[in-house]
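Missing here: one protein chain of the complex. Every other protein chain is in place.
For chain A:
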């Protein structure tokens, strides 16, 4: 078994509903569910004034609450907690920039976009690109392609309809 620096990332609401999950270590479905259930419970039970770090099994959990959403990352024991906290923050910044003052609903309705952004930012459990500009550029390019692809089809459909 090899070791990534980030083992997984979870986003969940204050009600404990999972909004996004990304696993960088191979785990079975059952384990994933158990872990996310356990963690959501533990983190929700913590008070706002408490620190953002948890020691859980042999991992370190770093979490932060933004409005009604909790962002939670699990890293290896030897990793730096603060820098992980900053990774979370950078991800939030990216989302914010992309959606324009992001809220929970943005992520619920466009969660595949949130995944795309995450994939450009983190890859295989490591930070891939820390420059905000570069990440957003990559996403925009892909989105542009999407629009181009969508446009001709709608024309065709119109033709088909008429």
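As a convention for this text, a contact is a pair of C-beta atoms (placed from the backbone, for glycine too) under 8 Å apart; a residue touches a chain by one contact, two chains touch by 3 or more; residues count from 1.
In this text, contacts and distances are computed from a predicted model.
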Undisplayed chain, where the name is taken from the UniProt record, one of "Ribosome biogenesis regulatory protein", "Trafficking protein particle complex 8", "AP-4 complex subunit epsilon" or "Signal peptidase complex subunit 3": "AP-4 complex subunit epsilon"
Identified contact with the non-displayed chain, of A:44, A:85 or A:103: A:85
Residues of chain A (touch criterion as defined above) contacting the omitted chain: 2-4, 17-24, 26-29, 33, 47, 49-55, 78, 80-83, 85-87, 90, 111-112, 115-116, 119, 123-124, 126-134, 138, 141-142, 145-146, 149-150
